[in-house]
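Left out: one protein chain. Kept in place: all the others.
In order of appearance the chains are A, B and C, and numbering begins at 1 in each one.
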């Protein structure tokens, strides 16, 4: 709305829509079904084949606008593509647009040295490897990032990384080759200068993926979350990102776009949930009526359209503000979307579950897993409460 | 957002903001305080004086874009001005932008004959007279407009209007000179061709303002709502609007913009409610803390910012769609705003009431009256349920 | 539920129900309609006549169980009668069961000297006079009662009362003869020993009813709320209640029952609102259906039954706990009811308003005024937030 897509973006959108129909939806259940135990973390041939197809089709790195590997789309434009690929939880990986790789590629593009880019960014952009992002810690309330305790200590030409992280998305996959780790390099510095981010190869001695974490009952293998121990892991000093003490600076630059990408995807999930309500309602009969003719069902449909519109508009507004004003100036708009969208889309999905009956909570539909995903994002990347607090600070500051 | 205001609109916005500060807020309590019984429906000198000032300042008929009497603003631009004047329930009248006159002026501009325009539109645009709109009837569920029973019967060169209406806003005012009346001219016609709209002078024999209606306890004299009886009222055939049987056609054209204007105003009320939360929270102490430092209060503030953003964006989207696609094509966007905005803004106002304690429900703040107004608009111009039903019909129709 | 009413209570209940049908509902609009300006605060002959009838019928002081003037009912039993009289906002006064007289009579019965009882309790129990209770102050957040600033200063054989109060219910009525005033008698004492309560005759020099306060536009004359100034009002030392510094002790004893009485009444309002939904739904047709046949309406009805059950059960539980364990031990149960019941009953009433359309917010039904009353009680007698905080303190204290 409110602005035209360029013809390039429109073309991508149409081709993306077609690709989803041809390759993603028909393979969705297979892609998301938990693998047999023996191959839980191995690359899945089906996914690899689809990635190759997507790349060949030029539907690759749609989020990326730092160079020829991407598509040069604005956030506003990418929003409208991301919504489409967001319709399936199986899709972002296929288009090389999944978290946390997207955020890591952004970090490397913005802050990486030429060597870091050559070593990690290039194979990430090509889809050859995967990465993970290690920030949250089980021992402390990580919603307050100053609580983080993992130590990054200089030792000659190296740093020693020591700590325990969890919710390290993607870590257990055999394809994951590097972690971006946030930790404390100088506990005596000013509060927001104590933290650094550093690149840790997953095969460095001392890196241990302790166990996978489940979200509700979903493990999401091989892409899921894990608890990871860094047991005196030694990495070269050249792996430091941007410079000691600049971890918060990187985090701020990384998290805004990351958050809004989740919101974009969720609009797609919510639209699909609403479609599924309509389709189910038209196909089932109870108490002598087609569900679609029942007033209570229709109220749910009408309200869901209202809700999705709100979710989409706050997302587009934030994307627009990022394009126009920059990520920092757009931070309140991003916070609004981060609060609003997971709650609203979760509610729409929950209504779809109710209408589907038992099928809705089962593995036969995308709904239960989509609910888990949206619910998780009311915690992940900062719980709602922290973002509301940030908005309140800004509001109160307007009135001296 | 999403588009620049023209320099003309920006200039109007700035001058409007200044006028509000100088003339409206300081006089608000006086304008809204119930008049003494003897002068309940008389013109109020203070209001008349302010109207003259507003007109002289060129802050007049901001909504109107059919000719030199207006400002030539798009709906999208007017939205952002209407939000400002909407901050005070006392303001719309002062700027000649209040319901139902706005809608009636739109009807006359769009559908009136030259004679009708000369007789009624000109003095409405100049603010010389006021008008009312008589549609809802106490005897039937008027949310289904086909239920309406008032009869408009041809009799020679005249029509006879016979029926009982209520929620006729503005009718009791001494300044109200004409009613637009919806009624049934041909009960045998096709369902949406039975109705007509006709102009009825308030001093025509048989027009009786039976009693004022209160909304919650607010009478809003002299602008409030009334029950009106049309007791075999005879009007010339030339008073028919557009033509017999075209009442629904006019209603469709009228109601869309009317609904969105309410939404625009409500954004202003909600913004002001949020400001009042912040100001109150900064000025009161309980249990050893300034309220503004309490986490629960801050959560309310943060959430309210999210809510207002959603309300504003659906309103702007609808205005943008009306400008670009026309009122008819924008009807679903308008329905979304009509459902979303009164509920959200009512909720924000309700939170402000809670933070103000007893003061919040009293006449000392604008809040209680603003709540009543937003709550009323979940019923007026069609209850939420009817609009959700319309959206559901559109959604279901997408899936054959 | 859960326990039988005694035959005495059952008999009272049946006779009360009959009295409501015969005398209250038919006169309700007349009793609640705002009086003409000249007689706004005068005794209303209709109300006086009904009070005489109620007293003659033995339906009098149903709440009172301290002596022969009352009915000897337990809180559990009174709950079930109070629910019935609570169905009409006009009824409590008629049965001498209205706030704040009930609370004041309880205070005088529990803490009054024989002289105080003779002077004030006796005529209150007989209905000869009315009283008011002055605690909340406009200048401070009175939800924290330690904020209260009105001074009660010993001066020889007298006390001087100096301060400004508001939300003094019943103060403007010509029949109101005495105020119970809470104020600070010793600002240097321990936090909860600084306050005293004292009896102030309304005709004492220096007592000024400054203005009535409206609740959502409702003035409730002649019973409504007021702002009252105590301008160096001198009263005899014998007017002190219980003793200097014991104001909090009295407040604790008074507020528990007061709060639960509001809850009991609100169950009655909610039941009546649900009835009104059913009756309206059966009598109106829209879009070709009786409303009562529409699924969305039926969902509202079913949910409202659930909601009312919850409200009633927490109220009965609190009454039962008060009977069995005493007001102090029941304080958390009372807090639960105080939080739950106004919100739930307000929501049921609001749904009834929606189904009634414009009629619902108007003076033609009891609904809008009932909503205002329930909404006010989410603030009055302590806002929800304060009661939730008290519950949280108790919960957290369970886990060392």
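Keep in mind that, in the parts below, a contact is a pair of C-beta atoms (placed from the backbone, for glycine too) under 8 Å apart; a residue touches a chain by one contact, two chains touch by 3 or more.
The structure displayed is predicted, hence computed values, not measured ones.
Novice: Which of the visible chains would the unseen chain be in contact with across the whole complex?
Specialist: Across the whole assembly, the hidden chain touches A, B, C.
Novice: Touching the absent chain in the whole complex: find that residue among C:57, C:285 or C:301.
Specialist: C:301
Novice: Check the options B:26, B:295 or B:326 and report the residue that touches the missing chain.
Specialist: Looking across B:26, B:295 or B:326, the contact with the absent chain belongs to B:295.
Novice: Which residues does chain A use to touch the chain missing from this display?
Specialist: 36-37, 136, 138, 140-144, 147, 166-167, 213-219, 225, 284-287, 291, 296, 353-354, 357-363, 368-369, 371-372, 375-376, 378-380, 383-385
Novice: Which residues does chain C use to touch the chain missing from this display?
Specialist: Listed in rising order, the touching residues are 1-3, 274-275, 278-279, 281-282, 292, 295, 297-299, 301-303, 305-306, 309-310, 313-314, 316-317, 320-321, 332-333, 336, 339-340, 385, 387-396, 398-399.
Novice: Take the complete complex as the reference. Which residues in chain B touch the chain that isn't displayed?
Specialist: Counting over the whole complex, chain B touches the hidden chain at residues 294-299.
Simple rule for what comes next: only the chains that are shown with their structure count from here on.
Novice: With centres defined as the mean C-alpha position, give me the chain B-chain C separation in Å.
Specialist: Centre-to-centre distance between chain B and chain C: 37 Å.
Novice: Where the CA atoms of chain A average out and where those of chain B average out, how many Å apart are those spots?
Specialist: About 43 Å, centre to centre.
Novice: At least two partner chains per residue is the criterion; list those residues in chain C.
Specialist: 296
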